[in-house]
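Here the structure is laid out as structure tokens; the discussion comes afterwards.
Selected chains from the complex are presented in situ; the others are not included.
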Amino acid sequence: MAFSVAVAGASGYAGGELLRLLAEHPEFEVRTVTAHSNAGQLLIDVQPHLRSLAHLTLVDTSPETLAGHDVVFLALPHGASGALTAHLPAETLVVDCGADHRLESESDWAAFYGGDYYGAWTYGVPELPVAGGTQRSRLRGSRRIAAPGCNASTVALALAPGIRAGVIEPEDIVAVLAVGPSGAGKSLRRPNLASEVLGSANPYAVGGGHRHIPEIQQSLRWAGAANPTISFTPVIVPMSRGILCTATARLVPGTSAAAVRAAWEEAYANEPFVHVLPEGRFPRTSDVLGANTALIGLAVDEAAGRVVTITAVDNLVKGTAGAAIQSANLSLGLPETTGLSTNGVAP
Amino acid sequence: MAFSVAVAGASGYAGGELLRLLAEHPEFEVRTVTAHSNAGQLLIDVQPHLRSLAHLTLVDTSPETLAGHDVVFLALPHGASGALTAHLPAETLVVDCGADHRLESESDWAAFYGGDYYGAWTYGVPELPVAGGTQRSRLRGSRRIAAPGCNASTVALALAPGIRAGVIEPEDIVAVLAVGPSGAGKSLRRPNLASEVLGSANPYAVGGGHRHIPEIQQSLRWAGAANPTISFTPVIVPMSRGILCTATARLVPGTSAAAVRAAWEEAYANEPFVHVLPEGRFPRTSDVLGANTALIGLAVDEAAGRVVTITAVDNLVKGTAGAAIQSANLSLGLPETTGLSTNGVAP
Amino acid sequence: MAFSVAVAGASGYAGGELLRLLAEHPEFEVRTVTAHSNAGQLLIDVQPHLRSLAHLTLVDTSPETLAGHDVVFLALPHGASGALTAHLPAETLVVDCGADHRLESESDWAAFYGGDYYGAWTYGVPELPVAGGTQRSRLRGSRRIAAPGCNASTVALALAPGIRAGVIEPEDIVAVLAVGPSGAGKSLRRPNLASEVLGSANPYAVGGGHRHIPEIQQSLRWAGAANPTISFTPVIVPMSRGILCTATARLVPGTSAAAVRAAWEEAYANEPFVHVLPEGRFPRTSDVLGANTALIGLAVDEAAGRVVTITAVDNLVKGTAGAAIQSANLSLGLPETTGLSTNGVAP
């Protein structure tokens, strides 16, 4: 009865999180796990936390090993999915957790990534407020889904309600994110070393160069912004996972605080995974660790003329693997919440 | 030959850091250390890292125990300094690390702190660019000094050069700070517990209520801003000390990136403790751990129309105790750098 | 169909973890959550990570509020359970996560805890090797269960196989544990502050005074030790949860390394939650974060004449709340693994 699943890039952090969630999912059965340099090893030797999948062995990532599954999840470095998935049948559900299929603008792709451009797939953030509804309707039945960038979807979820409702200005957004290093993957680079991260807060991609910026702008355009601009700064902090996003936008003059709150509460009123906290409450990343939940706290700073949003997500779950599975549920007509928890692992 | 020193509030984190720095200072001799509930204990039992001061015993905090010293440093909760210092002779140098004497505006005091207002003392950030110079000149010879708020002085140092030079707009500043929990002191409140802080990023005082906001505005007015406004959000992250401040302001239209960089480089060209990093480089808090150094990275984000500054300081040193001692050096005519290190303890 | 459940002490860390696990358990329905000073508040305001239980309100902890449930879980400070549970009917399953009912020896209770002694209940570590079997058989049908101390059960699971098999000596055991601060609960004491824990390793209860020592000895006596002695040292390290236990015992002279390994592998061969890792592999606490899994690595150090075991558990799950639920499953005749995950949340 269950859908057969392959996970490509199963030795990385995003791949591991896909597998952790899939292992608890009643409608998916993981048949194949692939890797590059780790092919041939037992999965449990590379991902020792995945005890229930100890029977799986990593195989090479190739069109052949990925063929013959109902669902293929890809957790590969950007640039690796495009050629690979061209060979998969159209009826196979393919969910790419990499960046290759997120951007509709080829010029954005060229400016921020470069290399071959393979076109955009359905963007995997179901709750995203877009003109006249949410992204959810586009995901139903889609067989090609691009899971979001973790930072990008967090900023978009934080601000799209206000933009769609016309209560904040889409120009001059400022977002600063405290993020855990797991978002950077297992790449062996000096800034990813424990001694560099412990006891320190380290910014990167400062000043407009971060690859998630065009992805945020794309989402905000869907929400109604003509020409959104954003100052975006991520800061690595010493927690393995989590994003605490402070995203602010200028209040449209004359808007009441009540109207602001109403915009967000209406956007997410019936969402199982996105919650707007009551007045005066703000989330912490530990509240959502391991969960597919985004928590949003909201304040109107009259003196500064800005709406301030604080959003907490687990970068590996709601930011990546959870969004992928939630989108796959929608694609396949399963209940959207199947296999996904709303409760964080805290403390 | 050395100046005799008393430190009030010696059992707290700020008091401990004052003592750590004073212990290495060749011109100061710590004679008296005071505390409240810990009075009567050996200092080493409360501050076990201060081995070289193991001979000192904590005494009560009172006008009597503080009398008779050349210099008195106060590291007390806000509201505690005012009455206490009224009894000290005018020729005694008093440096208050609390908030009581930072604000020139009694209405700001009433709005953000409340309780009795004791008036402003000389603000202890020597390098702060003010109209026509720096704050340094006001500190020379002053006998009443208010050491800065750690977050406030960081934001002010980050942006004052651009405001004084007219290259950034003082309205619509946005600052988001990743900060260690030591700034909150030893108070026994649930948000300060290790289990709440480890593995999490936790915002506080969101939306315009943080007490450092009027202090920042005051500094920026000294730098030439008529009516600065700031959206200010601190986020507690799991490192014991440090501030990584992302402060952005709108670029004044038509300003070149070179003019922006020149504003900062000129402001701090000869400063021993504040350094502007080269193009493309940004600081980390571990670079300044234990040091009296502020490192500033600078970018112009043309697409966003904003100047982005990243500033790293140790909240307990450059943000508090180091600023206090640097200011005391100036007050007493000692070389400004005496007893203060520029090198961080990293990794 | 589901069993109705009350959780006493629902505002603490152990209570929160019970609720996190119970929320995913298909056979339990949480009806009542109790607290002391937080009574009257919404659970979600005290435990903001438990989104799926946002409908619950904390009530007072009393015999009345706990009455009328099929199962009562207690997560209270030691000394609080005894009087409270005397009023509950014998057919109610009561699982105490506190220490009140763990020790069979009243003199041990008096020496290490003191205060009224209420007698021992069935000890809630199903896999514990005891003479002729495991602790599991005693738990089936029991209606009074004492969930274990997290450190105590970890050391017992680590060493009981070798003691029962006669391959290690029960005298002169040495155990040193790196533990997260969540085991100390939410008590507002200075050593629990984030600034004290971050960036530091802090020992406590050194030299033989830790309250888990008699509990370990009791377990090892069940495994066949006549007079076990143990040097036990816990060290708080900067991770919110987890225990990494290094427990060593002297190799019985003449025992082969193969016999040692066989003792452990046979003891846990069919266990769903306790796994012995292959030769040369050792666990990390992140491998079991959030999971009801204990991972044991094993080495024979011939030169030192000792068997070295490394055991990783999540102190709040396998060490407390998971053990409680696993034991409750057994008591009620449910499949033992119901509602419990074996997969850790890593990285």
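Read from first to last, the chains carry the letters A, B and C; within each, the first residue is number 1.
Definition applied: a residue touches a chain if its C-beta (ideal position, glycine included) is under 8 Å from a C-beta of that chain, and two chains touch if they have at least 3 such contacts.
Note that the coordinates shown come from a computational prediction; the quantities given were computed from them, not determined experimentally.
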{"item": "Assembly copy number, counted for this structure file with 3 shown", "value": "4"}
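In this section, only the chains that are shown with their structure count from here on.
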{"item": "Chains linked by the largest number of contacting C-beta pairs", "value": "A-B"}
{"item": "Chain closest to the middle [Cα centroid of all protein chains]", "value": "A"}
{"item": "Chain whose average C-alpha position is farthest from subunit C's own", "value": "B"}
{"item": "Chain centre separation (subunit B, subunit C; CA means) in Å", "value": "45"}
{"item": "Euclidean distance of C-alpha centroids - subunit A vs subunit C, Å", "value": "35"}
{"item": "Junction residues of subunit A, two or more chains touched", "value": "198-199, 240, 284, 286-287, 289, 346-347"}
{"item": "Subunit A residues touching subunit B - in the complex, by the definition given at the top", "value": "172, 174, 176, 178, 195-196, 198-204, 206-208, 213, 229-233, 235, 237-240, 242, 244, 246, 248, 250, 282, 284-287, 289, 297, 299-306, 308, 310, 312, 346-347"}
{"item": "Subunit A contact footprint on subunit C (complex, rising order)", "value": "13, 16, 20, 23-24, 47-53, 182, 198-199, 240-241, 275, 281, 283-284, 286-291, 293, 295, 341-347"}
{"item": "In the complex, subunit B residues that touch subunit C", "value": "13, 180-182, 184, 186, 188-190, 192-200, 238-241"}
